[in-house]
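Every protein chain of the complex appears in place save one, which is left out.
Naming follows writing order (A, B and C), and every chain is counted from residue 1.
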């Protein structure tokens, strides 16, 4: 992935991507699309640089749509931080830096039937699956209209039955076996659905990751395990989290492929996840996809990341801001220009303002409802 | 491992050993001793057939000692089944078929300081670490003199502080993180100890296996994860337990080597575990050793294995009885003859008879002690 | 279900009642799946699921890998995508590693999603002691699940209730822990009406009526309590009411409280460790709701605070709650 690296001065980042390119248990490098490759168990490094639009096969309109999702997620995220600093939003979990990976992954699925099981960073992924700016602000401000939980859960605990975003909780990795079960049901019922669940590299240390991957491998289930590896679990760095470079290398232990992809490259992620989804639908079983990303902000609004990483490191990664990278690419291929960009930005600012206003006007939940829905009500 | 296979007619067995020889994520074949090989993460198939005594470097007397442990374990095991059928022993867990792997592994450790964390099949391993026939019978007959628990636990829950056999329980795989912690303490305290923990291939499906291996890998701890893969977890066959052929292939996901070895070949196991122990003592970290074995009897005296495996399959594996194989080898190299064999057998029968008698005479625990030692008594 | 319905019904063992109900429910609803360790080829280590694999195939009767959190976690996923999973945990002693999935996930899915999702999941688990199962094949830790909002917990004591409660559990849209006392599997036999019927949750069963004292129990202890009641009643010329809670969560407070208001004396029995147990809860409830009617302290008979049970028969006997120990406490209570 040399061309990637030349775009990045910082040594740490360079090493990270080299690690992606050569995995300790002998990763091989292939070109997209994945399904042209015979994928047994083993680790594959998806190197798609520069992306061949021909391979991707997306219209300029679609590329702009993808860009809009990334930009909307970014705008909402920034707005929530502003509200938090102003003391108007109690708590923020930020996905900045992960957006391209999430949008690429979500867009590669069939949004008319597939099921996603996100974790708290997956704002952008949830937007692609139909969550609105208004929904997000309602939960950010803990209003009754929060569709995920009626403000019973903290913000960033996404969920919507209608949108097939499975309700999420806080304990790390509990959603991974759920994804296996969802896929089992899809296979048994013949719905043709694929499930995709997201988690961090820290989450890959939990027993539930192991038990879920193993069970999915045994039954060749249509599930995609999507790891957003941002190199930190709160303050715990990668080298204290695991003795290997790539979570993807664990896939071989479950009998399905692991794919490492540059998570700042939306189209690379899109192609990898698309290939994994096709593979799942063909009945060939699970894929573990590891997107190398970076978290630009502290873990949450309660965290202070200066205790465990240097401003220089953050700065170096910000040079790979997925929003900027994708904008540059779309300009290259002529899918974006100043005009279309200005238009998108105006629309998004409008959406975010309206959503914020609506949420600030909206009522809190009625206290008398606090004990409802513990069980089905007859 | 062609020479192995020719000794075994049965197809299933043949396949099992071929699986050992060629692991899906690209296992390589090497010759012992392991520490002549540069062992990074990855899977190694230990093929030592026929064993070169030169490499092993054990005297005939030592080889006879090893044989005696295997034979004693076998004799005790058979006696417990007899007592069970006669209604005199309430419950039996059998290790028949695993003995060579266990004796080879235990003998490769430093019995003056190393620590073992066995599971319920590890009678032979525990004998090598100093458990006596008498101890075994006391616990088999639930007498107060059971050193592991004073007959508080079922038989086969080995443990002895004095012998550095860590107390064991019934929940599968809970001992694996203990082995990691024991090794951490050994490293921090500089005791030079290595810990070795045993578990089945079913146990390798538990989250605790994953969490323990990962933590041990991160800190390069002196621990050996010893999997006794007998292809069944009670009734659940290998192909329903995991989508891969070899548990050892998972080691790559934790950054240390996995070694597959023919568990019916005592000297091969001895050499592999010796290499792993040397590696651990050198500070190079953990090794996952997978011994391919077979359980000759039902899971326990409460099980009926006819429900899930064919008599033919059992018969084919019995053709690889580790006791018979080791006897044949020692005869080949002149370490055993009719005379020495007869002498060993007489001694063992005497030991087992005496132990049985002693246990049958021995008192049950005093009921008034049932609530002692919940906490330290002051 | 009154005695009339039970009279003349075919007799079955406790385990047969459970097995036959599973069979009927899986025939009736193809969304049901059974999963767990050894539930297929082996038909369960206790043979509760014997024959299911043969009839319904490997896709609906799943021999899972050895991973309790994975079993419950994937069962939750199945429930979230249109199936009605019936998971087996081989022994209650091994459910601990699944507690995160049970307590933090299954139990909280409806509440945390404000009723947008629900988790129709039955978890069948053999529990209880007196079978020489030692520390790890004898546990009764139902209290920790009763403590957890969002779960339902039931413990049938008769074959008839085993059928009715299992049906109710399978048709319930919330997670239900269905506890089967393993000592009862073959020991306890009784009439089981043909055809389908439910035993609603939250309704205790008055095993026998009485006027001088009330024993409240569940699971195997119902049978020990009944034996104790019979002996002590004969001896002392009193009449003892015995209540089988059947459903621990929801709890039938009214039946318990009304009975104690009538008899004035309460003995609460569990074979579990006593602290923060179901016996503690029922005793506290009676103390709050029947205060003015009590002629004696509400008495608890529970296992001591010891991490047993021990394996060796004399130790197990010393530890285990039985008719003898219940009888002794009952005599003291009556004499109070």
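Simple rule for what comes next: a residue touches a chain if its C-beta (ideal position, glycine included) is under 8 Å from a C-beta of that chain, and two chains touch if they have at least 3 such contacts.
Model, not experiment: these values are computed from the prediction.
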Residue touching the undisplayed chain, where the options are A:83, A:101, A:172 or A:261: A:172
Contact with the hidden chain (one of C:82, C:202, C:264 or C:287): C:287
Of B:75, B:108 or B:183, the residue in touch with the unshown chain: B:183
Selected residue (touches chain absent from view) among C:150, C:164, C:191 or C:210: C:150
Omitted-chain contact residue, chosen from C:18, C:53 or C:135: C:135
Contacts of subunit C with the absent chain, listed as residue ranges: 69, 93, 96-97, 99-100, 103-104, 107-108, 111-112, 135-136, 141, 143-144, 146-150, 249, 251, 272-273, 275-281, 283-284, 286-289, 291, 294, 296-300, 304-308
Touching residues on subunit A - with respect to the absent chain: 90-91, 142-144, 149-154, 157, 169-172, 202-203, 205-208, 233-237, 240-242, 302-303, 307-308, 364-371, 374
Interface with the unshown chain - residue positions in subunit B: 115, 147-150, 152-153, 157, 159-161, 166-167, 169, 171, 174, 176-186, 188-189, 191, 193, 195, 207-208, 210-212, 214-215, 218, 372-376
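Rule of thumb we're sticking to: only the chains that are shown with their structure count from here on.
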Contacts with two or more other chains, residues of subunit A listed in rising order: 207-208, 210-211, 214, 218
Numbers and ranges of subunit C residues touching at least 2 other chains: 64-65, 67, 69-70, 97
